[in-house]
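A single protein chain has been omitted; all remaining protein chains appear in their positions.
Labels A, B and C are assigned to the chains in the order they are written; within every chain, residues are numbered from 1.
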Amino acid sequence: MKHSFKNDYSELAHPQIMNALAAIGDRQFEGYSLDEYSFRASELIRAKIENTSADIHFISGGTLSNLLVISSALRPHEAVIACKSGHIFVHETGAIESTGHKVCTAEGENGKLRPRDVEAILDEHTDEHMVKPRLVYISQSTEVGTVYTKAELRELSDCCHKRGLYLFIDGARLGTALNSHACDLTYKDVAELADAFYIGGTKNGALFGEAVVIKTDELKPDFRFIIKQRGALLSKGAAIGLQFEALFKDGLYDELAGQSNKKAMILADGIRAAGYGFQYEPVANQIFPIFPDEIVEKLHKIYGFYDWQKVENKTSVRLVTSWATPENAVEEFLIDLREL
Amino acid sequence: MKHSFKNDYSELAHPQIMNALAAIGDRQFEGYSLDEYSFRASELIRAKIENTSADIHFISGGTLSNLLVISSALRPHEAVIACKSGHIFVHETGAIESTGHKVCTAEGENGKLRPRDVEAILDEHTDEHMVKPRLVYISQSTEVGTVYTKAELRELSDCCHKRGLYLFIDGARLGTALNSHACDLTYKDVAELADAFYIGGTKNGALFGEAVVIKTDELKPDFRFIIKQRGALLSKGAAIGLQFEALFKDGLYDELAGQSNKKAMILADGIRAAGYGFQYEPVANQIFPIFPDEIVEKLHKIYGFYDWQKVENKTSVRLVTSWATPENAVEEFLIDLREL
Amino acid sequence: MKHSFKNDYSELAHPQIMNALAAIGDRQFEGYSLDEYSFRASELIRAKIENTSADIHFISGGTLSNLLVISSALRPHEAVIACKSGHIFVHETGAIESTGHKVCTAEGENGKLRPRDVEAILDEHTDEHMVKPRLVYISQSTEVGTVYTKAELRELSDCCHKRGLYLFIDGARLGTALNSHACDLTYKDVAELADAFYIGGTKNGALFGEAVVIKTDELKPDFRFIIKQRGALLSKGAAIGLQFEALFKDGLYDELAGQSNKKAMILADGIRAAGYGFQYEPVANQIFPIFPDEIVEKLHKIYGFYDWQKVENKTSVRLVTSWATPENAVEEFLIDLREL
Partner (left out) sequence: MKHSFKNDYSELAHPQIMNALAAIGDRQFEGYSLDEYSFRASELIRAKIENTSADIHFISGGTLSNLLVISSALRPHEAVIACKSGHIFVHETGAIESTGHKVCTAEGENGKLRPRDVEAILDEHTDEHMVKPRLVYISQSTEVGTVYTKAELRELSDCCHKRGLYLFIDGARLGTALNSHACDLTYKDVAELADAFYIGGTKNGALFGEAVVIKTDELKPDFRFIIKQRGALLSKGAAIGLQFEALFKDGLYDELAGQSNKKAMILADGIRAAGYGFQYEPVANQIFPIFPDEIVEKLHKIYGFYDWQKVENKTSVRLVTSWATPENAVEEFLIDLREL
């Protein structure tokens, strides 16, 4: 296999991250994220989102981040609203349900949830014989590589708050979303419009780790109890804190996301130039070209990637780039594609 | 503060571990612990425990490991038996209860559970108005630094299996236990006597990570579903696998545990020589000397450590050493103690 | 309001049931369904289903029966397959999710799940990133008043067992289903084809209570623990046992279901004769005629019933009959309908 475009977590960590970890040597630090690295990283994130009072928690992965925020926010009968393509609904083995909560889904459009989707679900849930939707979960960028614009996110946020719902954003790929040419949102905007979200490190250069941001005061109390109870309070929390310090002190986070997007766009342009279309408009680091099945079959012999869906008599595939994707891997892919 | 004896996870990772992580560079690997590093580490562990069919899973921390194994093994009405001092009962924020299961406790002795403790709990649980005990949880070494001998563990294991209970060992500090002069157990013995256990990496040189070993066939099916559902399936599972490869390929794991114990024994001997006794016989890397309160107070100004309990008019404190504890920190502590 | 067709639990209990309860006087009995009435009722049910080894448990209601059987049968990562119209998915406030399990849904047809629906869901659930479907839930009769025929149920049962799934039937309205002219199933057939099911008392003459039948051995162990843990082990379980004795000793159960269906059929025939159609073919005690909105509005002033759905520019409504529905209420309804 020449290269794997399967996902953006196929490489361990950016060299600057590895160096930051190695530099710590045998220095001692406080356990459970109460260390100076985590404190500094939190300050850097609060500066980035321009919100001095948000709570920041460092968590080892995305599924944990999702289940912690959601199960902490909800009473037993309350439910989540998500897109049918939402990661929590499809690919987290019922993690949310395992904490006792139903996920109510809407079809959405291009992986995005719209106010009308939320309204329709609320209108159906009328009494105590049904769960009570209380939190809207979206992903930015979405599971199909699309991004919410500022207008879209504001509309959704307004709808949520008017109807008494929390808005939570799964930001496993927040970096590539906010650095997409199709997205006019800033980190500050995200913090203003969401009640809680997380900034994904694992898929953007870190060895592992996500920074959960809790903005809304109601969601803050006792969150560390929830983290510990679910097994997510890393004794060496400093290991995540110092990575986020490295990511946010000099702009590395955005730089890596930009590199990731850039390679995806080169790939997308080349695929389009070769005469193929896309299932979803490519704007970030996951793209979904549609190929005839024989092309897909041949590509599988040379590259790693996942088939996505049948699209009429063809197949869409998912190609994911990362900060680590070599430019020549992209170029070779395009050459191979044209020559197949 | 000259040095912290608070715990054995105050330093990030042993240099060999950091080097192993750094050496991987930008090589691509499969996600979710399906990588070659994890496969090799699993083989090394199977060789070490002399069991070729055990399932090995790499998990980011101890509380997660405990709750995964326990919640996977039990039906809803089934319960755990543990010591009152057991980590799952005291210091995991009700993690086991949060998965729906009660923890039935016995006083035990020196942090250890005896067959008679288990029998007494079983005798009290007679019908469907009470939970049904199904799994015995112990820690090796225990939360008070003691260790089970081979005879003790065999007795307990026999009792469990005679009474239809699984035996699960929390091995956050398995290394220091098996390398204690007071312990005659081998890794093979542990695997023979327990149904499942874990080998702790976090507290013995790793950056983070534990290796869960599932020996008994009944406990094996679908464990990866359970891991994913609880948010514990690390996308970059390779990051743990390669650390365990480093720990087990040349004996580093036992070497670090031995260093940790050695410093604890120097500390213990010095404390005894200075005229102080212990709440529990010191045999591994957690020791519990008893000091007059004014000594404790003075020590707190120079060293980091936790007070444990009131013992008559004195106080026992917990001193923990690790592979990274500098010998001169131990020596200085003893000098300071004598001079106070 | 002349009469309520809202549901089949608007009246307390059939006189024979009330008499059976009153007849017990101040006789003492064992608690928790270990009484002679419950034993005799269990025997009667085992005779009725022609299965001498099935376990019978008496439970106070349908939602409890569903959640007990399902949560007892599943491991944490396992899921249920149901129709989108399934009661557990729509109208039980996330009871199944509250026990930790996801409900995977299919559109189905006429409220019924077909093998192809089950297969499609299984085909989508391919690895540990998704829940593992393990039990199929259906209702007989369904939430839209339709019934599974013997051929349909056999096909579904075969599909389930071939694919390693349990088949569980919500029989809140099993009486009216099996006594429908459209249904060729016997109680024996149901017990042969399902792994577990319940025979609803609440909606067929009892004051309250359902008889859960567990046929498949794997599902039997420790079910009473599950009942107690969920708060469903009635101390005066005899109160349900004696009602089921009354329902099954002389054929009262089928008689009442037959009466219920008969009134529904008179109602359906009259409605059809008056020129109206149905959303679902009326075959049991829930029927769904489609009326113009102004008719619906006028009917609401005289009768109690629920609107069901918009059907083009009209509305389907749900009319439910019971053993207690007076024949003249049916006749008057038809007269009023013709005169509106």
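Assume a residue touches a chain if its C-beta (ideal position, glycine included) is under 8 Å from a C-beta of that chain, and two chains touch if they have at least 3 such contacts.
Given the structure is predicted, the values throughout are model-derived calculations rather than measurements.
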Option from A:R224, A:K262 or A:H300 whose C-beta touches the chain left out: A:R224
Among A:R27, A:K132 or A:K220, residue touching the chain not depicted: A:K132
Of C:I24, C:A151 or C:A273, the one touching the omitted chain in the full complex: C:I24
Given C:I49, C:L67 or C:M130, the one touching the chain that is not displayed: C:L67
Contact set of chain A toward the excluded chain (per top definition): 71-72, 75-77, 99-100, 128-129, 131-132, 222, 224-229, 233
Touch residues of chain C, complete complex, unshown partner: 3-4, 6-7, 9-13, 18, 21-22, 24-31, 60-68, 92-95, 98, 202-203, 207-208, 225, 228-236, 238-239, 324
Touch residues of chain B, complete complex, unshown partner: 76-77, 79, 90-94, 97-103, 128-131
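Operating definition for what follows: only the chains that are shown with their structure count from here on.
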Type of chain B:chain C copy interface by residue overlap (half), same or different: same
Centre distance in Å when chain A and chain C are each reduced to the mean of their C-alpha atoms: 43
Gap in Å, rounded to a whole number, between the CA centres of chain C and chain B: 50
For chain B, residues that touch 2 or more chains besides their own: 225, 228-229, 233
